[in-house]
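This report concerns only the one structure given below.
Only one protein chain is missing from this complex, and each of the others stays in its spot.
Right after this comes subunit A.
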Amino acid sequence: MKNVLKFAFGIGLIAIIVVIFFQTNESSSSDYTTRVYPVNSGFGYEISIHNKVLIKQDNIPAIQNEIPFCNEDNANTIASLVVSKLENKIAPTISKAELKENKIILNCLN
């Protein structure tokens, strides 16, 4: 009888550890994923939450006209900035000042 109890206790303990492991594993990784893709002879980005697209930028945000990012690095930089805002529950709006601060090239189509 004692052995049976010990066995059940052991199984229970393992189950609890497994649950905790998976929960912490889930919460430690970001809910958001980013994908940078080529578009219109430049690059855009897509931000998804739990595999559902939330924001899709074929073009650089905030500025007039339809201008894609000139290179993957620029697209990645702004996408990461948007994700960090979303994770911090800040409006994911990109301002023209932020484009300048991050030295985003705005005129490679010309």
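Annotations for the structure displayed:
One rule holds in what follows: contacts are C-beta pairs under 8 Å (C-beta built on N, C-alpha and C of every residue); 3 or more make two chains touch, one makes a residue touch a chain; residues count from 1.
Here, contacts and distances are computed from a predicted model.
For the chain that is left out, the UniProt protein name among "N-acetylneuraminic acid mutarotase", "ATP-dependent helicase", "LuxR family transcriptional regulator" or "Simple sugar transport system permease protein" is "N-acetylneuraminic acid mutarotase".
Interface note for the absent chain: among A:T34, A:N59 or A:N102, the touching residue is A:N59.
By the touch criterion stated above, the residues of subunit A touching the omitted chain are 52-59, 61-66, 86, 88-96.
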